[in-house]
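One protein chain is absent from this view; the other protein chains keep their places.
By letter and in written order, the chains are A and B; residue numbering begins at 1 in each of them.
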Amino acid sequence: MLNFIIRRFVFIAILLVLVSIVSFITIQLPPGDWLSAYVTALKVQGAQINEEIIEGLKIQYGLELPPVQQYFRWVTGLLQGDFGFSFSYSRPVADLLAERLPATIGISVLTIIVTYAIAIPIGIYSATHQYSPLDYTFSFLGFIGLSMPSFLLALILMFVGYKYFGLSIGGLNSPEFIGEPMSWAKFSDMLAHLPIPILIISLSGTAGLIRVLRGTLLDEIRKPYVDTARAKGLKERVLLYRYPVRIAINPLISTIGWLLPSVFSGQVIVSIVLNLPTVGPLLYEALRGQDTYLAGSIVMILSFFTVIGTLLSDILLAIVDPRIRIEE
Amino acid sequence: MKGLFRSVVLLLVLTLLSGVVTVMGQDGEKPLWGWATVADYEADSGQTLPAFSEAPMLAEQVSAGTLPPVAERLPKEPLVDNPFESVGKYGGRLTLGQVSAGIGYPASNFTTFESLFSLARDGATIVPNIAKGWEFNEDGTSFTIFLREGHRWSDGDPFDADDIMFFWNDIILNTDITPNVPSRFSPGGEPMQVEKVDQYTVRFTFAVPYYAILPNLASVVFTGCQGDIFEAEHFMKQFHIKYNDKAEEDAKAAGFETWVQLFNAKRYYWWASRPDVPTMGPWRVKEMVPEGTVLERNPYYYKVDTAGQQLPYIDTVVATIFNDAGTLALKMVAGEYDYQDWSTSVADYPALVDGAEQGNYEVFMAPSLWTSIAAYSVNQQYVGDEAVAEILRDVRFRQALSYAIDRNEINDVVALGQGTPFQATIHPSASFYKEEWGNAYIEYNPDLANQLLDEMGMTERDGENFRLRPDGQPFSLIISDVNDAIPEKMSELIKEYWDAVGIRTIVTATDRTLMGQQFTSGEYMVAGWAMDGAAESAVSIGVNGYLQGWQWAPEWNAWYTSRGAEGEEPPENVKRMFELYRNVPIMSVEEQRAALTEIFDIWEEGLWRIGTIGMVPKPGMYRKGLHNVDTNTYTDNADVGIGTFNRHYQFYWDTPQ
Partner (left out) sequence: MILPKWLQPRGWFGKRAPAIPDLLDESAIEKYYVASQWQLVWRKFRRHRLATFSGALLLVLYLSAIFADFIAPYDVSERTDFRYTQPQQLFLVSPSYTGLHVFGFERYNDPKTLRFMYRVDESRPVPVKFFVRGYPYQLLGIIPTDIHLFGVEEGRVFLFGTDELGRDVFSRVFIALRISLFIGLIGVLLSFVIGVVLGGISGYFGGWADIIVQRLIDFILSIPTIPLWMALSAALPPHWPSTLVFFGITLILSLIGWGGVARIVRGKFLELREEDYVTAAVVAGATSRRIIFRHLVPAFSSYLIVQLTLSIPGMILGETALSFLSLGIRAPAVSIGTLLQDAQNVRVVALYPWLLIPAVFLIVIVLAFNFLGDGLRDSVDPYRQ
């Protein structure tokens, strides 16, 4: 087991190096750089910029270095916990991330919890009541979430929520609580804002999980040991939850880690539309504005969480299902 | 001195800038602005200003002993502001929305922006603001600024000549921060001289007459503000290497690489407010979080109303950040903002009106100074292919493209019929405007367009019936459509029109980043951008890029900005236009008009930018119960500066909460 974990850690280190290289390349890939965006912005305001000013700015931001050197500068910084400097915000990347990571992680964790809280009961119900009207209803609702693009669902839900239920639109807080220290009033205000975003981000993953759970559970309850147990007079409920459900949930646990990237990516678009203070919109803006270190650092952090998530679910799976260890 | 000052104001009112006054026609009784000082007010109105009073939230602090009384906080001669409709009452919160958290035009900054001089509501008259007055010498080679005695920053520290001197000596003349003195501070190619006459007087001296320094410091294109001509000396010194030996280490400790980065991060730009940094505006930044910016009143703000009440009326301002313009419009429809005139689209007007009752707000349409909501610059130095570049340089080609556009349909689709078919040129309110400029080549005449293209030799067609180049090769015209800079659907329509006259047109969505680089390298064919900067006020101060080749002639632009050292020498007419324009800022008013007339004559003939529809109004909304909202003011950026925007510090609530 320990050997297994150590091996995985070595792989993670290699993986992160790869991610850092590729993310740096993808950010550098589109033509243009932050400086040209900035110069355009200044020129649009009528400022006269000549080559010397541009050169001066380049040196100031270290942009005169060749990309390879820029990369090493950034990576050595990362190793020392220095994420670099955001050009467009004129602030250290670490500060910007610190502001937004709590909300990002909080929303992701809540999303995953809600996804499972919806998917597991419905999956069990659908498997045990296969082809019943409620099975179809739940599957249908789950699939609506899956089939509607999240950005459109967000907009429609916001509009309907406002128009017919008087809910406030977007954001995590009402204006009067922005910038206020956390208090009971602010917390309850936040709770009132959370349902729509969490629902939208989790809906897209729910349908998939329902299907996986329903499928594996159906396989499991048709196995002979279930019949044997039933023949021996075990109560239906005990029989179901003690064996087949436990086994059927295993794949769900193992996919927790795989859920992370889709939760993060799904969050970017939903956060843009719903105005959530997560790193998503920051990443999108940074990518569009070629704010290299900001974009690169966000990609690194998201990838890092994903990789750690995958590792955790592998370990979890090994603990829950002893057969896995034998395979390894 | 006061007499001189008055006559200068009067002169400028009458002559300097445009007759945007037409807009003022219907509500001429509304005040243009206030009075530079209490004495001016009393002399002018014959009334005595009541004793100064202050907001209850400040009065509490005064009685608690944490704040000096209002009379001590105000400068000796505060500015008396004339409220737009009525004298207001204190209290409440104002919620605004803004798109984008990074560089942009955050609504919060319109509320905190404060410049040395300002523009009155007509968008043309220059009036005193932070400075109580100014003076030119006889020949315009020296300019004196008079500041207010006892004026203070939002942290209570005195604001005086030292703040301008610090900006000049330690920021502009420091080559680490500013490698080159901006050309607008170097009339005639020489950096101006800045001298402190006394604690409240600063004098600029120029190598040549430079009357444009005044509009340059009067919030036209967002200038004359903190970070542009003055900086909080007492606060910024701690980050400057000249005053703090440890500045470099401090910067490293704070996560920056050089002291310049930290220094710049602490500067208060109008487009990026900073918490903790002292300001001169009506509100100061209290908190900046990812969700938005919270502002609270500046207890040292220097303006009072005609009842002697210190402004602003409203206690706090909250600007929430939105990354998606669609959601911002939805929030407007839902009435979640108290006031919003920014990042709006005329296409949303019906939806706004539809939601007004449930959302409890009023909707208005603000006039516009842009002569084209989208103009298409045809690159005169396309580097991709010489034969293509040849076509783009042919004026008949540009005329054909212009005739091929159905501007009435564009107006119907994009502006609900509220705009005017117009060429990309100066705004009709300009004192020297000629009708033929706005109407040049704007009729919808595909036959004429086809005829012109045939004349060019593009008569052969390919399998899809698109025209071939005169040399028989296939031809496609690529429009680089800058994201967010022009309305959606605009370029889609343009493509259809140009396709219809046989020019295969491809629209690519290009990011501002990439476009900026292409504008320099010349790798684009046609670029779509709004015709902003079209008001006389903006044109007259000599900073408008498009009259210098920016966006439509990269090489000529380089030649112009480098004074012939780089780039390619333009043909005679363009050279004449550039040279005239270079001198516009240092001309007398009469010379300026003659020069600009000639410039726009050349501009009309050249047709380097093809206009579509102009003067497209922009919708705005405000919550019922909010007062002193001017619904007839310009909300365009860059053209007339923040001075003409609604004065948020005059807003007040019927029933403040």
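Definition applied: a residue touches a chain if its C-beta (ideal position, glycine included) is under 8 Å from a C-beta of that chain, and two chains touch if they have at least 3 such contacts.
Keep in mind it's a predicted model, so treat the numbers as computed, not measured.
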Contacting the left-out chain: of B:L392, B:A430 or B:V507, that is B:V507
Per the whole complex, from B:P50, B:P69, B:G188 or B:P350 the residue touching the absent chain is B:P350
Hidden partner sits against chain A at residues 11, 14-15, 18-19, 22-23, 25-27, 29-31, 121, 124-125, 127-132, 134, 136, 139-140, 143-144, 146-149, 151-152, 155-156, 159, 163, 207, 211, 215, 219, 221-222, 236-237, 240-241, 258, 261, 264-265, 268-269, 283-284, 287-288, 295, 299, 302-303, 306-307, 310
Per the touch rule stated above, chain B touches the missing chain via residues 326, 329-330, 333, 347-351, 353-355, 409, 412-413, 416-418, 476, 478, 480, 483, 489, 492-493, 495-496, 506-509
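The rule is simple: only the chains that are shown with their structure count from here on.
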Expressed in whole Å, how far the mean CA point of chain A lies from that of chain B is 39
Per the touch rule above, chain B residues touching chain A in the complex are 93, 95, 100-103, 175, 179-180, 182-184, 221-222, 254-258, 260-261, 264-265, 272, 286-294, 318, 320-324, 326-327, 330-331, 334, 336, 358, 483, 511-517, 519-520, 532-533, 538, 543-545, 550, 561-562, 566, 638
Given the complex, residues on chain A that touch chain B span 30-34, 36-41, 43-48, 50-53, 55-57, 60, 62, 82, 85, 88-92, 94-95, 99-100, 103, 155, 158-159, 162-163, 168-173, 175-176, 178-179, 271-275, 277, 281-282, 284-285, 288-291
